[in-house]
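I have a structure I would like to understand better, so I am pasting it below and will then ask my questions one at a time.
Of the protein chains in this complex, one is absent; all others appear in place.
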Amino acid sequence: MRFGVAVFPGTWSDRDCAHAVSLAGHEAVMLWHKESHLGGADCVILPGGFSYGDHLRCGAIARFAPLMNAVQEFAARGGLVWGICNGFQVLCEAHLLEGALMRNVSLQFRCEPSWLRVESAATPFTASCRVGDVLEVPVSHGEGRYVADPQTLIDLEAEDRVVLRYVTREGDPVGEQSPNGSMRDIAGIVNRQRNVLGMMPHPERACEPLLGSADGMALFRSVAVSLDRQGAFAGAG
Amino acid sequence: MTDTSVIPPAHVLAEVALTESEYRLAGESLGRAPNTVELGIIGALWSEHCGYKTSKPLLRRLPTTGPRVLQGPGENAGAVDIGEGLAVVFKIESHNHPSAVEPYQGAATGVGGILRDVFTMGARPVALLDSLRFGPLDEPHQRYLFDGVVAGIGGYGNCVGVPTVGGEVYFDESYRHNCLVNAMCVGIIERSRLTRAVAAGPGNPVLLVGADTGRDGIHGATFASAELDEATEQRRPAVQVANPFLEKCLMEACLELAGDPRIVAMQDLGAAGLTSSTAELAARGGCGIEIDVACVARRERGMTPYEVMLSESQERMLLVVRRGDEQAVQQAFARWDLHSDVIGTITDTGRLVVRDGALPVADLPLRLLIDEVPLRHPLAKRPAGIDAVLAVDPLAQTPPWTPSDALLRLLGSPNIGSRRPVFRTYDHQVGDDTVVPPGADAAVLRIKGSRIGVALTTDGNARYGVLDPRRGAEIAVCEAARNLVASGAEPVAVTNCLNFGNPEKPEVFWQLSEAVDGIAAACAALGTPVVSGNVSLYNDTSGVSIDPTPVIGMVGRLDDIDQRRTPSFAPGHRIALIGPTAAELGGSEYQRLAHGCNAGPPPRLDLDLEKRVQAMVRAAISGGLVESVHDCAEGGVAVAVAECCIAGGHGCEVEWSALNDASSRGLPSILAGILFGETQSRFVVGFREEAAMRLQALAKADEVPLIELGTVGGDRIRFGGVIDVSLSDAAAAHERALLAHG
Amino acid sequence: MIYQAEVVVELRPVINDPQGLTVRDGLRALGFAQVRAVRVGKVIRLELEAADDAEARAGVVDMCEKLLRNPVIEDYTIEAVTAAEAVP
Partner (left out) sequence: MIYQAEVVVELRPVINDPQGLTVRDGLRALGFAQVRAVRVGKVIRLELEAADDAEARAGVVDMCEKLLRNPVIEDYTIEAVTAAEAVP
């Protein structure tokens, strides 16, 4: 399985994502933002970081990179696109996902463990999880407060597109403990076609017990399993 | 002006920080009077910041060599061999004054500067640490500085994607008008790819890369600027706005090029900007350098050659490139959307020559600028009042609180309580290598594809140093080493930042000299050479100097990452105190809180015992005899044990005869001294019952005191009959310590 | 011709603005009890070349629509587009 990892100026989770991919036993290729091909990737990861310094709005400038045109087409043809942290912000700015990510209610950057309840296993990214599983995955962001208009929120829930929700370690609603104050404690969503996932937490930081949690591996495994099922997606090359 | 006997007006010399005699020296060596730009260049390179004219003679006393040392002081950062062909590159640096003026930007640009020192050596920065000092946290302005500095450090480190894994924060009156912001950066590189900033090859082009040059950080020297008016100062920003995004691109581009044969040398631009970077680069290579300021991209119009040469604009790098490869290298930077210009060439003249297009601007021998820095040897005088202060008997003061009450107050002290409100705002994980995150004694990083681990810490409790600067410095080194040992590491090498007042005061120079001797003695004893450092003097406001504050950054090494330990107690484990105990309250945090003073003798330190204790604890760890380890620092044994309880989420039952004696004999201050005194060379460990005998035997063999204190368990922290608090109360006090109105 | 444009980008009224709330509370804590509400937005000053006012303004509108504001959460107003003296 081949994962393409996008690199924008200011991206810093690229190496971590590539490391997690290789731990999962797959191949990672770096995709430079000025290129407009995807190196034959079966799944494209838009990693975390501060692309373009998060200036103006997080992800607002990266969204126009030549690479993103290829990603748009790839997604339109059903290719798996996985936005993590800054990648989620880019996907929202690019309108591949609804809503927006805004400054944490605390107005502070937060780097700490978070607990995510799997709300839908009906996505290529959570296929090998069970609904209700609670995954320990760290957050590390200053602008991760998910917001969307009421109708969008209703649709997301109705269409089973809220994939990950912040909960407590015990799996209860986070309430005040929310790392960022996201509406409905949303941590990750998919698009209607369910092939584009955006999430704020960093699964690539939770793939080894040595680092405190290996729960993030479930997502990488899921992607691989799904790609196997559908017969590895013919990358845009 | 060509006549060297004509001395410029006092204000001119003042603005370039030169004395009359220094001016004469320069003139004689030059055989003529320097012009204004040359004067500025000489002033900058002869300044304390670049020329270390006061501290250099002292720094020669530090041990700087050892089997693992690959690069000692003198380069942009030090480097040590940690095995498997890998080197750790590290340095600490201060950004005190800018942070006092604008906490966010001052701290942020400080982080930027220290990052450049490390990637200049070709090493990828893998960790940052920050050592901070402020006035009392309950004062709104100090809270403003603290919040701003922490936000600035996070703002920069989080954006460039280098984890901030450790540091320290202290609050003390002494820093009310001079906060301290020291940042340490640690990088890792294959030994063979280590690059040095040594210019070579006359005819090789010199490249300036990164930010455009603006009128940043140019102090004084109004005489040298276009018009002599108020407006000149107006046009000069008091502080700089950091650009971590630009730094991130600069870092990635430089790391791509490091070790590339087309790159002859790399040098970051720091204090005195182009002036010091060009001069040092050329001097290290024993060659010369010629610069055309007209080729330097400007941020503002109307800049004078003087301003261009002395601008301290951030996020800039200087490279010497193999002749003929300049375009290829410029393209490599352009790939990262970085602007670069060829601004000069390396020569064989041994001179720094500056042109503005065709116009000659400056022409100075590097020997004058670098080797002939006139050293200052100020008077050193032991402060008159110190003996009276040392004569105070800390045990003569009656404790105002019960031991339980005192423990909760200490846990809730801003100098002891949880630092989580700080480090939760720092990305301390990016890079996927942080195995022991902030919150324990030292941070531990793994190295992918290897069993080796790297442990990092910064330490420096200035309260001891006020009482005895030499012992204070020795203790700082030993505490840093203890923090590494507690994490399971072998201490390897040291970087240090000497934060002091105005050295022209004999008392301050004495403190500085004593502190350097203390660092030297402790580093020699522990076998941890000093490979890099930084000096920040003149931390004075209206005649009042800060307490002497040597901050020690130390790097340790674990053969096997699985040897790491943390303070967390596990239920059922036995608790032991390793090391001596004496009722010493002088300089303790308890004394500050309970009696509002800092007096009496500071804790004793026996370097030989220190060595034995550290060796014994390391042996206990490698022998698998101890499960949790924590050093005793501020707050003494009681706080150390409580911290292990809080970290592990379990209470404890401590039975300690010394306590019962003291309380039954009705000696409350002795009791406080035993519980909260800061006797050095101690660790609190948790171990399995089965290991007890072997642990005892090991201590005996190494002639190290060891007392079994009790057992981990329950939801209360109990010390015999004298302390009984609930774990949740203790944890709450600890967690709240740094929060507003906490 | 050189034009100077001032664009204000603000959160849509329905979107809550924690920064505004924090500033409001900060002001009240300082004793400004008269403050009822605060909202914080961005002002973006552009210097651009254009043949005439119309072209300048059209350019600015285009920049706002494409990049400067996020329609999901923000509104923008073009405060001014004025011919300026060139600062070469």
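As written, the chain order gives the labels A, B and C, with residue 1 at the start of each chain.
What we mean here is this: a contact is a pair of C-beta atoms (placed from the backbone, for glycine too) under 8 Å apart; a residue touches a chain by one contact, two chains touch by 3 or more.
Fair warning: this is a prediction, and the values are worked out from it, not measured in the lab.
Here one chain is not drawn; of B:Arg215, B:Arg355, B:Arg618 or B:Arg682, the residue touching it is B:Arg215. Panel shows chain B; residues 101-102, 105, 211, 214-216, 234-243, 245-246, 299-300, 313, 337 of it touch the chain omitted from the view.
The chain not displayed touches chain C at residues 2, 8, 10, 23, 26-27, 30, 32, 34-50, 59, 62-63, 66-68. Touching residues on chain A toward the chain that is not drawn are 52-53, 55-56, 60-61, 64.
Going forward, only the chains that are shown with their structure count from here on.
The interface with the greater number of C-beta contacts, when A-C is set against A-B, is A-B.
In whole angstrom, the spacing between the mean C-alpha positions of chain B and chain C is 41.
Chain centres here are Cα averages; for chain A and chain B they lie 37 Å apart.
The set of chain B residues touching two or more other chains is empty.
In chain C, no residue reaches two or more other chains under the touch definition.
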